[in-house]
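Of the protein chains in this complex, all but one are displayed in their positions.
Coming up: subunit A.
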């Protein structure tokens, strides 16, 4: 039933993906540090280049640029490109890991914690790559890579499980629908969470320390808006995941909602994210407070994922 060769291949691909993510992370880091000298020399210009502003404001700064800065600029771009290239490569290998895993077990590749983490990080990287393509969010790369590498490290070391068949309660095409939605939303919220943390750090000062980790990161307002938009993408998907889960529970357990711990925490997560969206529209709650609410929501999401599976027993405990 389980194809051991494919299972092995999948594990190898996972290792490859993690290594490539690490290299991409190093690439992003190198990108930041190579930009550093030039940035220290001409801070205003760097801010514009890095931020989301249009090219028009760069012009006057460019007059002060010297030969060596051009040189640096080229190298910086190369590191940046290198990082993105590797990131895309890592993503491809990661995708292949998931596909081979599914083929090895002959089912959807999300049936246990290891597979969930793999799928969620894959979704997060996918969301990031789309944002990179649409909004040029390279600055997010290094931070997201750290999160992805840590998550995949935990998955391979502590959560690993050999591929196997699903238990009967999971025999349903709803697993594909419900879990895919939950995984996509979780990946999206992860990206939003990283952006929100950056926002909170960035909002503390008006200008980031030159040469600091944060100086590539756009201004607080842009970060806030990006995080908001990402959560606006994630929220309906999460809502859908909960409803799909209810439909599935209805056919598997004879009730669509039973306040099982997993259901309870999905609901809590949903409500707190709704609270965040409300806070953004409530006078006196925008900005920092709203951001903190969204991080609480993200903490609920993570707790639902790890805590509930390991601490509380319920129908959803697959750990």
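Structural remarks
Assume contacts are C-beta pairs under 8 Å (C-beta built on N, C-alpha and C of every residue); 3 or more make two chains touch, one makes a residue touch a chain; residues count from 1.
In this text, contacts and distances are computed from a predicted model.
The UniProt record for the undisplayed chain lists the protein name "Cytochrome c biogenesis protein ResB", from the options "Cytochrome c biogenesis protein ResB", "NADH-quinone oxidoreductase subunit M", "Tryptophan synthase alpha chain" or "Probable septum site-determining protein MinC". Only one residue in the set A:80, A:142 or A:261 touches the chain that does not appear here, and it is A:261.
Touching the missing chain, out of A:9, A:103, A:177 or A:232, is residue A:232. The omitted chain makes contact with just one of the residues A:84, A:279 or A:301: A:279. The chain not displayed touches subunit A at residues 2, 52-54, 56, 135, 162, 164-169, 171-172, 174, 222, 225, 232-233, 235-236, 239-240, 243, 246-248, 250-261, 264-265, 267-268, 271-272, 274-275, 278-279, 281-285, 300, 308, 312.
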